[in-house]
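Removed: one protein chain of the complex. Kept in place: all other protein chains.
Read from first to last, the chains carry the letters A, B and C; within each, the first residue is number 1.
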């Protein structure tokens, strides 16, 4: 039985893993870079050790130092979180060699799924649907046959390609041959190699993923779907479960396929299969993530399961205690990623010192964050401050709740994307649950509009600044009430009536 | 349809009601006393109005001023929360006369249940079990017959009694007559009236209550049980759902009885029946609370229902949308009441200024509070700062989670009962779920013990104070780094090595 | 300097500091620790790899309330030399000469009047806070010098309520 876990990560996910460890009575060891001494995962852990410089290469990606720390503190397991070394087969193998339990799948599973081409091959073998097409050089004689098999629209791509060169999108069969020739000649010109292949073009895809768990005894279950189509530059921003798009038949079929896929590689641990889903609910394997996902909490909320607890349970080589037939999605969950960035300034990161946080509370809200009042966000790592998750009995109630908790979440000192997220919650396509991965692009203009000019709110902001100035600035008449709190200084100030000028 | 609600309350319950209103798009009006201008319910509301002096009599209990505020702000409904005017039949009637919806049952229902004797009579009529006994003068000839009917032990009480005078507890039949005579003579001496009555004595009672909802169309459902036996001086401290004591058959029977009781008085709204349950799971009506309870969130967590939303739904004269057959308890919830009090000093209240709050986060935790950094707790109202609620798949996991979130909840500036609550979570009888209303009394000694002397932790506390002193006191060498934050002053201070004396 | 914590008094001294790394001696025991703190009073200490947290609240000079895991500590720091220089200050021995309110509240009842002789244990004044009443009694025999509040008054923390002359 695992007694002590080293968490080879930082930020919200390190704290999230430690929370479950604390509940289970498992001791925790934090590792931190020199830039992270004041990070919350250090103070949350039972023990902590500095493993190097701020740069991730020198610390969170340095397997040697992490293994050394695990041995020094006698941790019997390492939880890698997500990112950093979580999908590094070499690190998983190294842990095994050193006799430390890696809380994740085997090095072989990570390797099999780490490379897109090998993963596709593996999935075809396991009869998991992949985006239809060929991967070899397409001969003219095969062109029409293949195209008819996979169905229009198709995309013709240069085998040696990249950057859109030698690429043609074909909607009508009569354009097919011309496009093929054009792609070939462009490929020849660009890469000196005119071989091309053909693939089905998914027009308005949804990005929907299935969570699954496998144990060391060959049992695999799926934990249903997460809709992750709200993305900006391939970064997920908002996720929800269940997907408002797919029907129950598709959901069950995707779950069954995910179980088959995981079983085909003898997967042990928590994993996710990402699918592209087209407008007709045809779904195609995209990739497998062999780790916990950022958005795992929405699955936890809908199923009432603690995925980290299950990961540790599996790592102890116990049998799965959840049964597929007992798992049902209840209600609806939405997650928003809270980032220190400025949506009005092209999402530039906004590091700095967190002055004050007012955390949302009450029914149906969960916050997974690692920030605290006075924390200085380091410039070396990504800008996610945490995640805001709501649960409610229905999608519409979850949406209403998310608006309410975004309203309650106040973070001062750094700019955040909270107002931008609120606008997503008000955007028609999102409200109707009718959106694809093009959502952010399609609504970019509306999402950039701020709440509109309301002179009264602007005036109130000016008044708030002005009063703070009166109470706190050195220019203001000297006041010294007993406790020297702003409220007391404010009360003490100018008790008389009459015109005052500062 | 209700568009605007005035919340005739303060503190956490006012904020809790407003949260649901905000989600539903219903505008809110706060009323506040002069002592509550800085209270969070004022800033949370869309509109707010001062209704009088700090004393509750002059503000939160003043029906005239509240009705006037509702009219001034054109609120079409009033939510009374709990306490204050929530069980005041006159206020409910007044609202009706003024054309304002009172979010609660009718004045008649409140009246019927407001008086213990009338409530008992009503319940007997409805065939709801009450504590067996007589309420008329007991004649010697009936003594043994009655006693045999209700079963030993019994308690003989003076009809005119109080303060334990004229009261006798009887465990064996052979003591019965002697005790009867003694009680009578004591009653005669104390009250000049020797009439006595007899009641079954419930030895180790559990305090278990059933939540129910009734609509204006005659539909009534129950929402299962809450175990509330952890009480100090009749004040609930910790509640959980489901009760770890009763079996499912008893739970169903209690639920059915609660529905019968509510139906018998045509109850409309949310209510609770409190039962005394003996060691053999016999249950007896204690009283009906015709309002939302402090501990309602544990029911919400276990059933996935927003009770305030259902209250408003019912107040709109809609039919219940929950069906008894679809309601099932899922997992387990525990609530702890967080109070500003000093357990080491006989629970003396500890008002003052909240310096800093670190709110627990992560999976399965809900905080319903109204405090914020810098808030000064007024001395006029009760000491509850909020409630900490956890949910998990099982009771043991919920308990582990409660320990974790009590650890995470840091409130500085005032003393709180957080450490005391943590000790309850570690007390054997609580852990085993084997406790009655005598729990606090039976474990009082253990609950008063602090974590034990750990010199290292004490030294760390000294060091923390000492370093704060170095960084912030005027005695310390003058330092002025650019940003003047403690961390910068600390870094700037004494970069050299060597002995320093402050 | 001197630190008072509960009934314990000890000597605390900073020996060296290099960045966050400090050596501090508490009653001769030397701690080699790594310390950081935030503006909100949060303090993180690493000692031999173990992580300790403390939240500190600063009251008047030298007085602190420190919260660690589930425990509150009232700590008083003082510098003996300093005190000497400043001359006569109120010390614990003199504290008996006044009664101050330990918390904000309301004066419910005053049982004494100015000039009255009181005996140790006599009830003097009742203060209510948060619906609970506390009665303060005389710590020693004394004569009431001055009563600084009236029934019904609201009082702040540490506000002077009654002062005495000793006889």
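Keep this in mind: contacts are C-beta pairs under 8 Å (C-beta built on N, C-alpha and C of every residue); 3 or more make two chains touch, one makes a residue touch a chain.
What you see is a predicted model, and the numbers here were worked out from it, not measured in a lab.
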item	value
Shown chains touched by the chain that is not drawn here	A, B
Contact partner of the left-out chain, one of A:244, A:266 or A:349	A:349
Candidate in contact with the missing chain, chosen from A:365, A:440 or A:470	A:470
Candidate in contact with the missing chain, chosen from A:93, A:232, A:395 or A:422	A:422
Missing-chain contacts mapped onto subunit A	340, 348-352, 355-356, 358, 373, 377, 379-383, 406-407, 410, 412-413, 415, 418-419, 422, 450-451, 456-475, 485-487, 490-491, 493-502
Contacts of subunit B with the absent chain, listed as residue ranges	30, 37-38, 42-49, 72-73, 372-375, 482
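Definition applied: only the chains that are shown with their structure count from here on.
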item	value
Best-connected chain pair, where connection means C-beta pairs in contact	B-C
Centre-most chain [mean C-alpha coordinates]	B
Chain separated most widely from subunit C, comparing mean CA positions	A
Cα-centroid distance, subunit B relative to subunit C, in whole angstrom	33
Cα-centroid distance, subunit A relative to subunit C, in whole angstrom	49
Averaged-CA centre spacing for the pair subunit B and subunit A, given as whole angstrom	39
For subunit C, residues that touch 2 or more chains besides their own	20, 36, 38-40, 42
Sequence positions of subunit A contacting 2 or more other chains	38, 372-374
